[in-house]
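Questions regarding the structure given below will be posed in turn.
One protein chain omitted, others in place.
Each chain gets a letter, A and B, in the order it is written, and its residues are counted from 1.
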Amino acid sequence: MTTTGIGAPVRRKEDFRFITGQGRYTDDIERPGQAHAYFLRSPHAHANIRSIDVSAARAMPGVVGVLTGEDLAKDGVGGLICGWMIHSKDGSPMKAGAHPALAVGKVRYVGDHVAVVIAETLAAAKDAAEAIVVDYETLAPVVDMNAAVKPGAPVIHDVASDNVVYDWHLGDKAATEAAFAKAKHVAKIDLVNNRLVPNPMETRAAIGEYDAGTEGYTLYTTSQNPHVARLVLSAFIGIAPEHKLRVIAPDVGGGFGSKIFIYAEETVCVWAAKKVGRPVKWTSDRTEAFLSDAHGRDHITHAELALDERGKMLAMRVKTKANLGAYLSTFSSCVPTYLYAPLLSGQYDIPAIYCEVEGIYTNTAPVDAYRGAGRPEATFVVERIVEVAARELGQDPAAFRRKNFVRKFPHQTPVIMAYDTGDYAASLDKALELIDYKNIGKRKRESARAGKLRGIGFSAYIEACGIAPSAAVGSLGAGVGLWESAEVRVNPVGTVEVLTGSHSHGQGHETTFAQLVCERLGIPIDQVAIVHGDTDKVQFGMGTYGSRSGAVGMSALSKALDKVIAKAKKVAAYALEASDADIEFKDGRFSVAGTDKSLAFGEVALQAYIAHKFSGQDLEPGLKEGAFYDPTNFTFPSGVHICELEIDPDTGVTKIDRWVAVDDFGIVINPMIVEGQVHGGIAQGVGQALLEGAHYDETGQLVTASYMDYCMPRADDLPSFTVGATVTPCPSNPLGIKGCGEAGAIAAPPAVINALTDALGHEDVTMPATPQVVWRAARKAALRAAAE
Amino acid sequence: MYAFTYQRPKTVRQAAGLIAKNVDAKLLAGGQTLLPTMKQRLASPPAVIDLAKIEGLAGIERKGRTVVIGAMTKHADVGTSAIVREAIPALAALAENIGDPAVRNRGTIGGSVANNDPSADYPAACLALGATIVTNKRKIAADDFFQGMFTTALEEGEIIVKIAFPLPSKAAYAKFPNPASRYAMVGVFAAKRGSEVRLAVTGASSDGVFRWTAGEEALRGRFSPKSLEGLSVPADGMISDIHGSADYRAHLVGVMAKRAVTTAIGK
Partner (left out) sequence: MTTVTMTVNGKSVTANVDPRTLLSQFVRENLRLTGTHVGCDTSQCGACVVHVDGRAVKSCTTLAVSCDGSSVTTIEGLAVDGALHPMQEAFREHHGLQCGFCTPGMIMSAVDIVNRKGNALDEHTIREELEGNICRCTGYHNIVKAVEAGARAMAPGATSIAAE
């Protein structure tokens, strides 16, 4: 291992600008002549719009323009799309209601976009928005999923008269029923996976700009995938053809999924820029973010696990209602289906699984992918019911898991996935050792003496990352392939620019991608630049989500580097007057085998551009290669997280005392960055388990619309984490990488809840398990214990 | 924020004159509540009268058995004041735990007391310690000052100048923060001075800060957490929201009261 190559904890190249205040986020950009947009949003969860009168607003000082859904429609601007088709059990396509960027005739959630005001200042735009007169005919809202599917419930979209988007299933129902019929024990559980608001610290922002001379548009936006944004804005929404639309996603302050999607605001900004003849800038405030960013999770699930007399798992059946909100967001349809049910086998050998999912419309913000996207929901089902089963059978939860682990690879689950490699017992063993499991009884007694309740909870998770291959996802309904691209440009002086379709919004690609280049080309890391986030620079890419940048994006880079080295060898052969076959490349030098003749990488690069020696030959000048990489399988990171916590039964306050994470991410490029991803994921998972929950009241008002009511994890809510690793390299990609970005968020919630229920004498608690929830459960547990 | 005119008087008399001319104007002390409210367009004062440049409104002094704190004294300065730490350590500890460090660097005791937010900390200290709120017009006993959520005895044009805290023999504040906002969901300030015992509760009641008289009576016999065993506050009138229902808040009043007394007698 070199100090900058694969496996080295290289300090991040991008950090200098961030720690000195020189990061350049969308809101930091100021375009000449820019005007400011403010969106008038619906105060009602469900209402018809009888009329919108913008005349007074237009007359307000500083107003540049006021636009509504009618103006969008007149210009032929299409609605927002959902890019993954799901078919119901009966073969019918999902029922996607129209999703105009500005409401036409009806609003369907509080925060829905009614009109946009563009003015010289944001304050002037806000002032004018108050002068818009909207005549609403309020309709009964439906917020709760169970209420939404009752006969006679208010209809949100005419295309879905029962508010059901789809009624989908996966797995072998008959085989599952048969297995349940012969089970000796059946564990059952009812779960709510709480609705979350992603809350990257940088809120969404957009600047649309139009150049009348070139008829070209530019959109600066907070996106995890600028090329996908351009594709959707061009091919589906129809604002401009792709070659006339440049999308730039500069420094982006976190995404966690919420910046994958193509939203109303950026659509309107880029369209309005031409309408008003000025660059149009919009920056969300935090309350707008709560109202209009796509939310995450929000499932209601009943699950059952069939077991034989020894506690071997026979089958699982799962029935889930998934809240998709008022409209289908960009990838929302696949999250509770293909990103969820295929993970229900967890780390376990379960012969039969059957899962049914109803996607449901409600008068709430759209719900889409949030860190983990379907996999945290699946893991919560699996790891909660496994815990319940172990306790009902009186078996040690660690031993019970171990007994049911998949041990032979490859392993075909009954729900699509073919696990390629892993060693689940190794992760469990290491985690048990790190948490000092053998002394947990002693620690519990010590806590009890201090009047506290101590519990320990396990989560043995698996995730499927680098969602792929393109042919497979296409057959499941994806609108696009899920490959990645990379281009390596070697400059005449030997410095290297990598153009990647991956996008970094905190993941550290500028460092890790450069490490791969250093490893392969043997050049210093400061001679490598990673370029991303600009459709005029990078030809195409699918962006960053689903822990895919390492496994897919870097694999594309690896392929491109192979091509660069192959070409450079030919250049070196000409320059050294040897045959291609005799050229060896090692440690950044090309040499002729068996001689002392050699050239450094930079010298070969220069020769490629001077090209004197091979002009007129079959070798082209220059040194630049690109590659597209389409994976052959998902990757399957896995691991075991253990949470140990203490409850104050008087107040219900939970304090996490220890956290051990042992993850198998395959080959790791930069362990420092990977551990950072694990830490952040755990924090979000703990947030879901203990602190965070989006709450709508019965009228559809979002009660938790600021940090006053939505509880973000703070430093004093969390412990330091003990992070360990085991390694089974991924066999399906050239680097052996599995992906690490979502693991913590997937693993953590059941670990916390299992620990709480352990401390509370198996009393169930809902998420978020706030002090109030835990206090009530502790009281119930105490009463029950007293009665027994 | 809506537009407003900004005024920066140099004396309390000037400030009083300005507000007398414009009763809808707002006094700006630390601004840690007023400015967020204005940013969300929930308040639209035509004028903001900034008290920051008025000489003599900030400062802490000990006068015999009393600590006097100027209205514009920042939470951070109360929390780290050697005088307060020595004379009424419970008050310093309370101040050191308001909001977060940056908020404590701007928020003021006068602003907090004048606002009487039902989940603010200072009102509990004022009430339990039997403080006197001194305005440009008169002196008001804390018992008369706090009159329900966001309501005080302050009249139009009346400006808090300082607050005088008599020294207790024993005192402590126990706060159960709202997990999200970190404001007090329940805060209990327990104070004993001579034979007088006071328990002031903030955060819990929809009427704002109040005295838990049943608890006080029980403690008058013996100032010990044991005296509060079995006593409970009725859930009626307690705030009920997604963070805590009325019965949970009522329960927490008992727990926090015991913890405050425990801390108080430990010192």
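Going forward, a contact is a pair of C-beta atoms (placed from the backbone, for glycine too) under 8 Å apart; a residue touches a chain by one contact, two chains touch by 3 or more.
Since the structure is predicted, the reported quantities are computational estimates derived from the model, not experimental observations.
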Hidden partner chain, touching residue among B:86, B:100 or B:144: B:100
Selected from A:101, A:252 or A:434 as touching the chain missing from the view: A:252
Selected residue (touches chain absent from view) among A:399, A:418, A:448 or A:708: A:708
Residue, one of A:111, A:397, A:479 or A:506, that touches the chain absent here: A:506
Where the missing chain touches chain A, by residue: 11-12, 14-25, 27-28, 30, 123, 199-203, 251-254, 256, 285-287, 505-508, 672-673, 675-676, 679-684, 706-708, 712-716, 718, 720-721, 744
Residues of chain B in contact with the chain not shown: 1-6, 8, 28, 31-32, 35-36, 38-40, 48, 50, 52, 76, 80, 99-103, 105-106, 181-182
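Throughout what follows, only the chains that are shown with their structure count from here on.
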Euclidean distance of C-alpha centroids - chain A vs chain B, Å: 44
Chain B-facing residues of chain A, complex: 123, 126-127, 287, 650-651, 691, 695, 703-704, 707-712, 770-772, 775-776
Chain A contact footprint on chain B (complex, rising order): 1-3, 40-41, 176, 179-181, 242-245, 248, 251-252, 255
